[in-house]
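For reference, the structure discussed in these notes is given below.
So, subunit A:
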Amino acid sequence: GGGAGGSRDQIRAVGSSTVYPFATAAAEQFVQKNPGRKSPIIEQTGTGAGMKQFCAGIGAQHPDIENASRRMKKGEFEQCRANGVTDIVEIQIGVDGIALAESNKGPGFRLTPELIYKALADDPFGKGKNKAQTWADVDPSLPKVAISVFGPPSTSGTRDSLAELILEKGCLTDPAMKELKEKDEDRFKATCTRIREDGKYVDSGENDNLIVQKLAANPNSLGVFGFSYLEENRDKLKDVPIDGVEATYETVATGRYPGARPLYIYVKKAHLGVIPGLKEYIEEVASGWGPDGYLAKRGMVAAPEEVRAKNAEIVRNLTVLDGSMLK
Partner candidate 1 sequence: MTEQTTPSAPPKMAARHVNVFYGDKQAIRDVSIEIDNDHVIAFIGPSGCGKSTFLRTLNRMNDTVAGARVEGDITLDGENIYDPSMDVVQLRARVGMVFQKPNPFPKSIYDNIAYGPRIHGLANSKADLDVIVESALRRAGLWDEVKDRLKDSGTALSGGQQQRLCIGRAIAVEPEVILMDEPCSALDPIATAKIEELIHELRGRYAIAIVTHNMQQAARVSQRTAFFHLGTLVEYGVTSEIFTNPREDRTKDYITGRYG
Partner candidate 2 sequence: MTSPPPDETLTRRIPTDWKGQAMQRRIAARYRAERRFRLIGLASILLSAGFLAFLLVSMLGNGLSGFTRTEIAVKFDFPRAPMVVDPAMLEGGNADQVLAGANLPVVTAQAANAALGEGGDALISSNAWLTVRDAIRDDPSILQREAVLSLPASADIDLAAKSQGTAQAEAAYARLKQGGHVSRAINMPFLTASDATDPTQVGIWGAFKGSLLTMLVTLLLSFPVGVLAALYLEEYAPRNRWTDMIEVSINNLAAVPSIIFGLLGLAVFLNMMHLPRSAPLVGGLTMALMTMPVIVIAGRNAIKAVPPSIRDAALGIGASPVQVVFHHVLPLALPGIMTGTIIGMARALGETAPLLMIGMRAFIASPPGGVTDPATVLPVQIFLWSDEISKGFVEKTSAAIIVLLLFLLGMNSIAIYLRNKFEKRW
């Protein structure tokens, strides 16, 4: 243990539960290739709480790596700086697909972002509270079953992806909203990404397996969760095509299936020379993030070629993040 002067011979990472399975896989590879090293400790705290710890300072008692399912925010970067964490290396390790799925016994939805938006928005297109009770109310071509969508809670990063990648897109089908976006970004966000709170959309915590099980038990419901869970549970679930595009590894990786977000790790440069194995660990991650890499086997979606190349460069040079690029 020890205070600021202590040392540590074990890598410590904190942060996102989405990145967790990939970080652990990398950790395992790292140990197998470097048998003398202790296994890194990968902690799930959620991206936000992880950022707080990561930015708390330099030293053995602070983590070396932050796993993030979203980009670091400006405020967080400032906090890091204030605590002496100035040189941060930002590495995008891949992409997380979010998928829309239903039970194998379900009616077989085919949706578009617009339909999803109309079904889930609190105030579709700013025209008053959403009154749709069944999917048929949203569009007569859809089955007449009650709207029921299990999805991430408002505190999670996946939820932000849902809003950004699907709802906003659906919202923008209305020209008035496009105008609004230009004029009043805040109003636009509120109208386009606020989800109804009358029980049609069910906040479902962090446990994606639970959503899978609940979907299996409720054949008329839809679920929004990590793509890898869909892959693993194809025997129980099927994907819901959006705009006619089915969710497959290929469509998600290329971004044709809407709903993919970048995954990052943040590394303290100051720790690189001090914590044994830290550099090797990062290299290990980079070695596995290709489409055939071990991370993809775990269900991560590889980032596009050029993104990988750029980040490999960062890993090699340990380029420091420029705070002015953050929002």
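On the choice of candidates, all candidates are chains of the complex that A comes from, given by their letters.
Going forward, a contact is a pair of C-beta atoms (placed from the backbone, for glycine too) under 8 Å apart; a residue touches a chain by one contact, two chains touch by 3 or more; residues count from 1.
Please read these numbers as outputs of a predicted model, since none were measured by experiment.
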| said: All of these sit in the same complex as subunit A, but only one touches it there. Which of 1 or 2 is it? | reply: 2
| said: Show me the residue ranges of subunit A that touch candidate 2 in the complex, using the header's touch definition. | reply: 1-3, 10, 12, 14, 17, 20-21, 23-25, 27-28, 31-36, 38-45, 61, 206-209, 226, 228-229, 231-235, 294, 297-299
